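Working notes, beginning with the structure itself.
One chain of protein is taken out of this complex; the other chains stay put.
The first chain written gets the first letter, and so on, giving A and B; residue counts start at 1 in each chain.
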Amino acid sequence: MKSAAFWGSLLALLAAGLALTEAFENEYYFNALYLILQGTLMAVAWNVLGGFTGYVNFGSAGFFAMGAYTTVALNKAFGLPLPLLILAGGAVGGLVGLGLGYLTLRLKGVYFAIATLAMAIVIETLVNNWSYVGGAKGSYLLTPEEYLWFKSYIQMLFIVMLLLTLAAVAVSRMLSASRLGRGLAAIRDDEVAAECSGVPTLRLKLISTTVMGAMMGVAGAPFPFFVTFVDPVSAFNLFIAVNAIAMPMIGGTSHWIGPVIGALLVGSTQEVVKVTVSSELNVLIVGVMLVVFITLAPQGIVGLARKYWRARPS
Amino acid sequence: MLSADLLANAVVAGILLGGFYAAVALGLAIVFGQLDIVNIAHPAFVIVGSYIAYILNSRFGFDPVLIGFAAAPVFFFVGALIYRVYFLAFERTGQESLSGLAFFFGVMFIIEVSLILVYGVDYRLVQAEYIGQTWSIGFVDLPLRMLVPFAMSVALTAGIYLYLSRTFMGRAIQAVAQDRLALQLMGANPVRVKQWAFGLGVATAAIAGAMLIIIGPVEPSVGRLYIGRAFAIVVLGGMGSIQGMFIAALILGVVESMVSTFVGPSWSPAVAFGVLALTLALRPAGLFGR
Partner (left out) sequence: MRLQRLLLGAVAAFALSAFSISGTMAQPKPIKIGFSMALTGGLAGAGKAALIGMEIWRDDVNKKGGLLSRPVEFVYYDDATQPANVPGIYTKLLDVDKVDLVVSSYGTNEIAPAMPIVMRKKLTFPSLFGLAVNDEFKYDRYFQIMPAGPEPKTDWSKGFFELALQQKPQPKTVAIVAADAEFALNAAAGARTNANKMGFQIVYDKTYPPSTTDFTPIVRAIQATNPDIVYVGSYPPDSTGMVKAANEVGLKAKLFGGGMVGLQFAAIQKNLGPLLNGVVNYDFWVPEPTLNFPGVKEFLAKYQEAAKGKGVDPLGHYLPPYAYAYLEVLGQSVVAVKSLDQAKIAAHMHKTTFDTVVGKVKFGANGEWAKSRVLMVQFRDVQKDNLEQFAGPGKRVVLYPKEWKSGEIVYPYKQ
């Protein structure tokens, strides 16, 4: 996608989002869109390590929850405004990502995935025992009193999440097109060969885990304000981890736009099902979509699109 | 606080618990440890085993462990079938690992939801004569509710170990992951071998499920609690090693039990997974890995 077209679309989306807040008072749509955007941000973040670099992260919920709990802790201690909380969430997520990168230096493939799972469980246990943020009891966060010129705080949260998601997509695109991205792709395809060709694999892996961690921390930072009551069970939710993997896989992991497509598709479906069919079938949707897409379109929607374009007579 | 009585009982309780964990992880040790297939849906199969045990136990009063062994052949066929689908979709095209993982995630959710749709979310329990009884050896207590699953698990693990090391099919299973080409040259069909192994892994889930519901109440989402533990045990023990897996399971059980008794139960998961993380950092091959 050409630069001008890309940035143009981002600005257009932002403008559309703002227009939406002016046009609609109805809060339900903003609640739904917030969750879809959150899923998109997580999917884009996951793909930086998963799709670009080839390392599967099972513990996405851990990073997300770190962002959320950083907000809880700092809000309780200092009452910081939202932008600072988001920066802090990103910083903490990034640091944890960096730590994860260092600790898992020698691990590949499934060992790395298990390590991420172990890390998420250790963090969850630590948070469970941290009484300052409420531990397993949970913590209440009253919704922001100020919400700028918007009609309600959920509109503000929606625009915040929109901005963050668009920024993440831009970062992801920049990464994939850059020399850095090519290095990551080399690691994904054959790490040993990449190492032999002079790619600084350790440095790139660390950058990858840090960026992913930071993005996920950022995704989690506004969550306490959205949900008002945070406890480890809802913050370290299995669904967050599964969606973070499922959305990029369904969309296609090799291209930066894959997770976006996957997240929009799966996220919207989930939101619609939530208020129409409702019930157990919500969970079934994720399961069936995963199985169907993975079996029929292992490269995701992006892969299908590529095959289609290649098959067309020129 | 540190009395011989308390210490001995903590260790014994940990061993019994670890034995049970081994039964859950056994199927994964075969499928993931030997074949590198990331079957994250394995705990979900265990839950299905629990429900089968519950249904037949409450309807006919059969002993849960017997039900588990009786159901194992059925699970074997289902496992083989699922492997067929997995093979056709992924392994044949070389797409495994990530896609396979996502596939099994999907299978896990489908199983869980199907159980909910059919049986609802109420906790299910079983009745058996030995649940509630305790044998005592000196000051060490052995509740039968834990001892029976432990004994079954030892038998099952030993059986699988002997099978893998003594029979042709068993050795073929061990070989197929190490050197597929060599196996083909020796006249075995790798796909059939893997199918057999996968079926075997799922069959153990039937028995593990019966054990699970003997130990405590079960409802469809309980499986999620065992995903982490099962994978941790297989990795800790070393991929490809059944005896390593068993030792790792015992270690995990004893660590959890000791931390629970002497430090505080809320730290058990952190310690257990901390041990895992440490192992991965220092010796990724695990205790007995190849």
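Keep this in mind: a contact is a pair of C-beta atoms (placed from the backbone, for glycine too) under 8 Å apart; a residue touches a chain by one contact, two chains touch by 3 or more.
Fair warning: this is a prediction, and the values are worked out from it, not measured in the lab.
Remark: the absent chain touches shown chains A, B in the intact complex. From the options B:N39, B:T157 or B:T261, the residue with contact to the chain not on display is B:T261.
Residues 25-28, 30-32, 35, 125, 128-129, 135-138, 140, 142-143, 152, 154, 223, 226-231, 233-234, 237, 239, 271, 274-275, 278-280, 282-283 of subunit A touch the missing chain (whole complex, contact as defined above).
Where subunit B meets the missing chain, the touching residues are 1, 3, 5-6, 9-10, 13-14, 16-17, 20, 116, 119-125, 127, 131-132, 134, 141, 143, 145-146, 215-217, 219, 221-222, 225, 257-258, 260-262, 264-266, 268-269.
Keep this in mind: only the chains that are shown with their structure count from here on.
Contact residues of subunit A toward subunit B in the complex are 50, 56, 103-104, 106-107, 109-111, 113-115, 117-119, 121-122, 124-126, 128-129, 238, 242, 245-246, 249, 253, 280-281, 283-284, 286-292, 294-295, 298.
The touching residues of subunit B, when paired with subunit A in their complex, are 32, 36, 38, 85, 89-90, 93, 95, 97-99, 101-103, 105-110, 112-113, 116-117, 224, 227-228, 231-232, 235, 266-267, 269-270, 273-274, 276-277, 280-281, 284.
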